[in-house]
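Read through the structure below, which is laid out as structure tokens, and then see the notes.
Every protein chain of the complex appears in place save one, which is left out.
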Amino acid sequence: MRRLMVSILEQPLKIPGGLSLASNKAQSLREPLRQAPIPERLIVPLSQHIGEAAEALVGVGDKVLKGQVIARSLNYISAPVHAPTSGTVTDIGEYPVPHPSGLKGVCIVIHADGHDTSAATGLAMDNVFAADAADIRQRVREAGIVGLGGAGFPTAVKLNPGPQRQVELLVINAAECEPYISCDEALICCCTQDVIDGVRIMQHALGATQVVIGIEDNMPRAIECLRDGLARAGSHDIRIVPVPTTYPAGGEKQLIYALTGEEVPSQGLPADLGIVCHNVGTAAAIARALLRGEPLISRVVTVTGAGVRNPCNLEVRIGTPMAEIIEAAGGYTDQVSRLLMGGPMMGISMPSDRVPVIKTTNCLLIASREEAPPPLPASACIRCGQCTDVCPARLLPQQLYWHAHAREFDKIQDYSLFDCIECGCCAQVCPCHIPLVQYYRFAKTEIWDQERQRQKADLARQRHEFRLERLEKEKKALEERRAHARKGLEKRPKAGDADAKKAEIAAALERVKAKKASQDAAARNIDQLTPEQQARIAEVDARRSGDGTAGR
Amino acid sequence: MDFPTQSSPYLPVANNLSRLMTQVMLGLIPGALAMFWFFGWGVLFNLTIATLSAVTAEAAMLTARRRPVKATLLDGSAVLTGLLLGLALPPLAPWWMPVLGAGFAIVFAKQLYGGLGYNPFNPAMVGFVVLIISFPLQMTLWPPPLGMHTGATLGFVDTLQMVFGGTVPAGTGLDSLTMATPLDAAKTQLGLDYTWSEILARPLFGHVGGYGWEWINLAYLLGGLWLWRKRAIHWQIPGGMLSALFVVALLFYIADSDAFGSPLLHLFSGATMLGAFFIATDPVSAATTPRGRFYYGAGIGTLMYVIRTWGGYPEGLAFAVLLMNMAAPTIDYYTQPRVFGHEEQ
Partner (left out) sequence: MLTATLALGILSALFGLLLGYSAIRFKVEGDPIVEQIDALLPQTQCGQCGFPGCRPYAEAIAAGEADINQCPPGGDSGIQALAELLGVDPKPLNAEHGVPQEKRVAVIDEQTCIGCTLCIQACPVDAIVGAAKQMHTVVAEECTGCDLCVPPCPVDCITMVPVKQDIVTWKWPYPESDTRPIVIARQA
């Protein structure tokens, strides 16, 4: 175990690179957070985050209660899915899901019954702060909680740094650096107590000695709410550090750097430094699950942009189609031109508003043509280096672009492609309007695909070699048997001794008959079958004896 | 409702190529004005002819390559190549020299490689080198930098006749109209065993650099600093180039101040500042990593000193730039910055 010495800096650092962008958060913060109506029909995807998809536990026609588990997680990096409201499952099938590909994914469709009756979840704990960390983790897992800030990594996994690692510092990420998004700020102001409870539960589960809430210094209201809340709760050990507002200071690695001056190793985890980082929304979700027994079935979503009438923050049930949320925010204005899930720098554009909100939907940006104009035509890179200046990962975006453009996937990894966080700063400043981030995404998915192909090829090679070996062995065995038989034949009386041969044939026939009889009697286990099944078996048998001989 | 999709980011982009090129052109104004002041109309002729030829050549090549003509011309890169070449040529050069240089620069050094972004060499400097190798005599047609205020510079009509007709105004000779540039003269006279202090005593020289030239260089320096403030260029290339030139010159100057010019003389003579801020900073053919840019600049500064001092040509900028263009990919490879989260190599 490495010696850990993380400490929170007195003066937060400025992250490398980055951009200062107009924050555009005020419009959605004019009204306080409110509940969005529960729609009639909810579409709940089985895969809402990084990791394996969940497996459906309900069938079409089943009645479900709010908070009931409708799909369970199959492996470690996965999270179960709960019914967002009470109602009836009307379909389990492929529906469009929020993904850049616009492809469909398996979803459970629930028709709400309007009663919103809760199931007993058994998630609440009596005395959380005396509970065992493993128990807390288990309940967080059962509550289906994933990181609500971005990629949606299952939270229980991140609460378990492993036996060799000691967590010194818990960083709570409240630095909402992307323009337009204000869901964390709305949540902090409205549910301060939940946030603080959640933070303390996490601190307890991780055994972290220090806790710091990193927040952007342009969110004074949220800072004040947190200060008041912490003072009321008497949690003086939890520090609030306003970090300079720069995009992307809210990235996990960037925030940790700003607060501690430590760089999370490439391909590594913050836990390698003795740090764990969670989003504020996740903290609130944990508090609601463990204190009030509510699994993750809703989240705060910022609905904003010039394309929507009343920008606001809404608490939305997971599975609500985006169109309904936009309706709840006053509907479209005639300026609407694009629908983005997430912010304008890292969000993904949705092909339609029929897709549902998932656990990682932090913002719906209904952008006008001015806010998100169609891409400008690109010209060749002039190597001006402006992208290098703003890259928070200190990469050389122009070199990455050059190799991605030429599809040189080996060389692009020499330039650390996988350290790119796809923040979009480079593409934002490029005078040539090159869609740099798309090039990097293209290269990354290509490389992953090649890796899959390679693994498949390796498997095929192995299996082929194995088969060749097997054939070789079988051939040898056959030859041996033949040689053996030949030897036996030589020992026997020569041809002409007809009686002996006849007897041998008779004996062989007898053996075959006996075998057949026993097969007919024992091998068929058909007594308990329905008449239709028996009829089908008879049919197959008939087909086999008919065509089967022809084939041989 | 359905929407168009696209990869992030989505915010409107403020930056564009023509803005960048326009900034560089604006940065050239003080230097160009100073040159006009000291050398007269020839400078303007050069600028106009070189720019027009560059644009024409670009348009022709784009048409031949079936590329969008108007959009590409609007990016301003061809104009800039023309301007830079025009400023580098001697003001009394006959009209076909800028035509030839700019045409060669655009056609061979830029478009045949694939256009802006794919040219491994600085087009303006390729044009310049072709001219200086092919027509060394015409490349010495620098008038004395007397300045408009003396009234001794050649008038508009005289210049016109000389540039387009090759006719020298009555009562003068080519020799009286042109004069060796300070660097050129210094080299010749050092060859004749004069010492620097003797050479510097001539009227050819001003306070720190060549007479007139020092003002021109100062003007380019101002324009360059403005560009840097506007973030159109990075400091590393001019910084590396000027400091290398200064340091190398200083070392030799300390060793033997009679045989070698002073560092300030080198900084404020010839095309030093034009080169440092406007030519060496051409991003396409330069090194692109932050550290690499510094080394690249330093390489140019050093080579420039070497060529000025021992080379066959009085001004080494063009050769130095082209040589370092060749080294740029290697420099980039070995000067990659430490990526966030990586160990120091």
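In this document, chain identifiers A and B correspond to the written order of the chains, with residue numbering beginning at 1 in each.
By our rule, a residue touches a chain if its C-beta (ideal position, glycine included) is under 8 Å from a C-beta of that chain, and two chains touch if they have at least 3 such contacts.
Keep in mind it's a predicted model, so treat the numbers as computed, not measured.
From the options A:V6, A:L19 or A:V97, the residue with contact to the unseen chain in the full assembly is A:V97. Only one of A:R34, A:R461 or A:H484 touches the absent chain when the whole complex is considered: A:R461. Per the touch definition above, the residue from A:A26, A:A378 or A:A506 contacting the chain not shown is A:A378. Of the listed residues B:A34, B:I199, B:I307 or B:V339, the one in contact with the hidden chain in the full complex is B:I307.
Across the interface with the omitted chain, chain A contributes residues 47, 97, 99-101, 103, 105, 377-380, 405, 407, 434-435, 438-439, 441-442, 444-446, 449, 452-453, 456-461, 463-464, 466-467, 543-544, 547-548, 550-552.
Just so it is clear, only the chains that are shown with their structure count from here on.
If you average the CA atoms of chain A and of chain B, the two centres end up 54 Å from each other.
Looking at the complex, you find that chain A touches chain B at residues 16, 21, 100, 102, 179, 253, 257, 263-266, 268, 323, 332, 336-340, 342, 344-353, 367, 370-377, 379-386, 388-389, 392-396, 398-399, 415-416, 419, 422, 424, 427-433, 435, 437-438, 441. Chain B contributes residues 1-13, 15-17, 19-20, 71-72, 75, 114-118, 231, 234, 283-284, 286, 288-290, 293, 332, 336-342 to its touches with chain A in the complex.
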